[in-house]
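Every protein chain but one is kept in place in this view of the complex.
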Amino acid sequence: MDGPPGNANLLPVLPVLIPLIAAALSLLAWRSLAIQRGLGLAGAVGLLASAVTLLVEVERGPILVLQVGAWPAPFGISFVVDRFGAVMTVLAGVVGVATFVFSMGSVDARRQRLLYHPLLCVLLAGVCGAFLTGDLFNLYVWFEVLLMSSFALLALGGGVLQVEGAIKYVTLNLLSSALFLIATGLVYGALGTLNMADIALKVRAGDSPEAVVAVSVLLMTAFGIKAAAFPLFFWLPASYHTPPFAVSAIFAGLLTKVGVYALVRSFTLMFVAESEFTHAILLVAAGLTMAVGVLGAASQREFRKVLSFHIVSQIGYMIMGLALFTPLAIAGTIFYVIHHIVVKANLFFIAGIADRLRGTSSLVHAGRTSLYAKAPFVSALFVVAAFSLAGMPPLSGFFAKFVLLKAGVEAKSWTIVATAAAVGLLTLFSMTKIWAEAFWKAPDPADAPIDRTRSPKPPARGMIGTCTALAAITVLIGIFAGPVFEFSQRAAEQLLDGEQYIRAVLGEQALARLETGGETSGSLRIADGTTAEIGGPR
Amino acid sequence: MNALFAIVAGVLFACGTYLLMRRSIMRLVMGLVLIGHSANIAIFTATGLKRTGPAIVPIGEETLPATAADPLPQALVLTAIVISFGVIAFAVVLVSRVWATAGTDDSNRFREDDDMEAVS
Amino acid sequence: MKNVLLQTATRYLLPLLLLFSVVIFLQGHNKPGGGFIAGLIAAAAFSLHALAFDAASTRRLLRVDLRSLIGIGLTLAIASAALPLAFGRTFFSGLWTSIGGDPATGDPGLKIGTPLFFDLGVYLLVVGIAMLLVLTLLEPAGPTYEGPADESEGDAA
Partner (left out) sequence: MAIVTAVSATFLLAALAPWLGRVLGTRAGWIFATVPAAIAVWLATRAPAILSGTPIEGRLAWAPSLGLELAFSIDGLGLLFGLLISGVGGLVLIYAGAYLGPHRHASRLQSFLLVFMGSMLGVVWSENLLGLFVFWELTSISSYLLIGFDHERPAARAAALKALLVTGGGGLCLLVAVLMLGSIGGSYDLGALLDERDTILASPWLGAIVVLVCLGAFTKSAQFPFHFWLPGAMEAPTPVSAYLHSSTMVKAGIFLLARLDPLLGSAAWWGPLLTAFGATTMVLGAVLAVRQTHLKRILAYSTVSSLGIVTMALGIGTEKAVVAGFAYLLAHALFKGSLFMVAGAIDHGCGEKDAERLGGLRRAMPALFTASLLAALSMAGLPPLLGFIGKELLLEATLAAPTWTTALVVATTFAAALTVTVAFLAGVRPFIGSLAETPRTPHAPSPGLLLGPGLLALLGLAAAVLPATAATPLALGAAGAVLGDVPEKSLALWHGLTPALGLSALAVAVGAGAYAGRRIVRSGLDRIGALDRVGPERLYGAALKGLLAVAGGQTRLLQSGHLRSYVFITLGTVVLLVGGTLWLRGAVPFDAGPENPTWPELLVGAVIVAGSIATVLSRTRLAAIAALGLAGYGLAIMFVLFGGPDLAMTQLAVETLTVIIFVLIFRRLPQFRSFSTPLRRLADGLVALIAGLMVTGLVLVIARTDTDPTLARWFGDHSVPDAYGRNVVNVILVDFRAMDTLGEITVLAIAAIGVLALLRPGRMRRRHRGRAVS
């Protein structure tokens, strides 16, 4: 047997491979729900375990790179794990495991029989693939993987609301994918490479034609749709309240964050040549996203719709950090993402428990029971998650917001600081609305739409357990805010140090071009913008 | 010829997006197909069209002649075609499900916001 | 579409088309072709069968459930990607061996490697999904308007 040489370092692809294998085997076992369930959970746990190992590895050492198929970069596909990618993968694992556990008690058997578990597995594989790949086109492929499985999960067993929500979701996300695809092709046309490190190198060396800015803005809009930034977010509030709660939760936790991840990756590693221009657009978008999202939440009267609009609003915070583009601000974005994924998924899970206990998700109508009086533990879980989301100390959200505000103050961007602060207050307002209406309000037998056909049923133990674990993580992030922040800082430094990434993927000699090619600063452009220099790093 | 196919890509994109903005969900899904075509032509054109033979190494040679087409955009487009096929197949079926459950093909009649706070 | 002529034609065409798809599959690495296209040709052959007879008999002909077929294809693809790991190679690196080669004359013989198995996985999967689409759409209980719809959030089952 012969073939290209290579090492057996499998670790960087494991978070993708494990759930994918679980999904493939589940398809073979399509007759047995029990096997699918077990495989699914095992896949998620395996993903989490491998992700944690990855995180430990990158914390200890340099950026991990796997050249898939042992083909050298930039020719084959590279899987690249830095701190940011690793922590995102860990979060995907956490939410994945939580979703599987929560689903067991909450998703009906009919839906489960429609291959629910393999779909979830593939969704997780797609999300992790997007976090770990170092290749632009491969990123597109993983986006499609996660998108396709989210389509299927959204429409699974669909009632009318579900399919109507799904068609909006599908249409706008496919538009985004098409834009992404075009942009990828254009990037290859302009730079002759798809490898992110190679793109970064060429942009830094000044090899990029001026029109690449327009391509990067095209990418920005494509990712902006995925991230649900203003004014590209419509698909999110139109669909997230329709599927089963477990599905809502994993979507809320992970999907938009893949868009945020892609934005961060693109505009810290690759397209930094015209940061005054691109990041100014991002800053405006960030402010408007926060404000419009939170106002949307204030206008809603359904549990999950309030939460959905809040996702939009909080995407604004994450983009704010990216747009400010200082090490502290990027650290803020990372902290915010870490906090948000856990809390947001948890809130959707809690919404599921509340819906089960109250018999309705409406905030206008009194439910079957006053949760505050009858379900103090669930209430406490909600308080932790909701006040964390609203940025109240000493919970995780406070520190996330604090770092971003601090970055804003230090960058003297007063408008965004004022917006972020005001939006914080409005977030508090809408969280208390849910609290007051869904938890405090007394049941009123005369009040109409409780779904009487749904038998009141206490939440399964797994459901409560899931929420408790996630709430505990929220509290722990608050208690260990220092270490989490320090990690975010290290991750941010790594993100902003493009050369480290390039060195890891392309090797030391690639950087030599930067020194001969002139300045290494991120504000290079070639004079006439007509031709790109020919010749790659090898 | 770059210009020709850049325009073709543009026309496809324009037609596709126009269909995407139709309220009739059946036309909408056709718009997705056209946008997919547009993306493929855009990739193909932007990376440089070459009137040459396929990217196949002739028998007896070890390497691809320099005149052959760039194989990478082809591989990308091929992947994209297949992916968009899967996605379109799903979307078409979804449209039929929407029609079957909602009873309308007019996307403006889908409800979404009936739970909103009334303006007081 | 119970056309005797078509049914008879199908009896002869089916094996021919399948053979053709195998050829296209096998030459894919060196000439135009490959797992995806070959899979679609095979699917076309079975679709013809389904049109000539009915979906149920095509399902019987295929023997294996389409979901399993998709699963097998996917598993095979992943397995061929993971197999090199057993030999200390990295994920997706090609493992090759040759059949009938003669180093003395420089004849490489027929090269067999994991990428081919990967392509075989693609082939099986494509047959599976194409047939799933066609058969599901051909069978009656398709989408027709079903009256007042189900709005369950599904959390109460």
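Letters A, B and C name the chains as they come in the text, with residue numbers starting at 1 for each one.
In this text, contacts are C-beta pairs under 8 Å (C-beta built on N, C-alpha and C of every residue); 3 or more make two chains touch, one makes a residue touch a chain.
Just so it is clear, the structure is predicted and the values come from calculations on it, not from any experiment.
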Chain not shown, its touching partners among those shown: A, B, C
Chain not shown: contacting residue from A:Tyr317, A:Phe382 or A:Phe399: A:Phe399
Where the unshown chain meets chain A, residue by residue: 4, 20, 23, 27, 68-69, 71, 74-77, 110, 113-115, 118-119, 122, 125-126, 129, 133, 137-138, 141-142, 144-145, 148-149, 151-152, 155-158, 160, 167-168, 171-172, 175, 179, 182, 186, 188-193, 202, 207, 209-211, 213-215, 217-218, 220-221, 225, 231-232, 234-235, 237-238, 277, 281, 292, 295-296, 298-300, 309, 370, 372-373, 376, 383, 387, 392-394, 398-399, 402-403, 405-406, 409-410, 417-418, 421-422, 424-426, 428-429, 432, 436, 439-442, 451, 453, 479-482, 485-486, 489, 530-532, 534-536, 538
Missing-partner contacts on chain C, residue numbers: 28-37, 40-41, 43-44, 47, 66-67, 70, 73-74, 77-78, 81, 92, 94, 96, 108, 111, 113, 115-116, 118-119, 121-122, 125-126, 128-130, 132-134, 136-138, 141-144, 146-152
Hidden partner chain, residues of chain B it touches: 1-24, 26-28, 30, 33-34, 37-38, 40-42, 44-59, 61-66, 68-72, 74-79, 81-83, 85-90, 92-97, 99, 102-108, 110-113, 116-120
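The working rule: only the chains that are shown with their structure count from here on.
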Between chain C and chain A, distance of the C-alpha-averaged centres to the nearest whole Å: 34
Between chain A and chain B, centroid-to-centroid distance (C-alpha), Å: 25
Touching two or more other chains - residues of chain B: 86, 97, 101-102
Set of chain A residues in contact with two or more other chains: 159-161
Chain C partner contacts - residues on chain B that touch it in the complex: 54, 56, 78, 82, 86, 89, 93, 96-97, 99-103
Chain C residues touching chain B - in the complex, by the definition given at the top: 30-32, 36, 129, 133, 142-146, 149-150
Chain A to chain C touching residues, read off their complex: 1-10, 13, 17, 20-21, 23-30, 66-70, 106-111, 115, 157, 159-161, 242-245, 352, 355-356, 361, 451, 454-455, 457
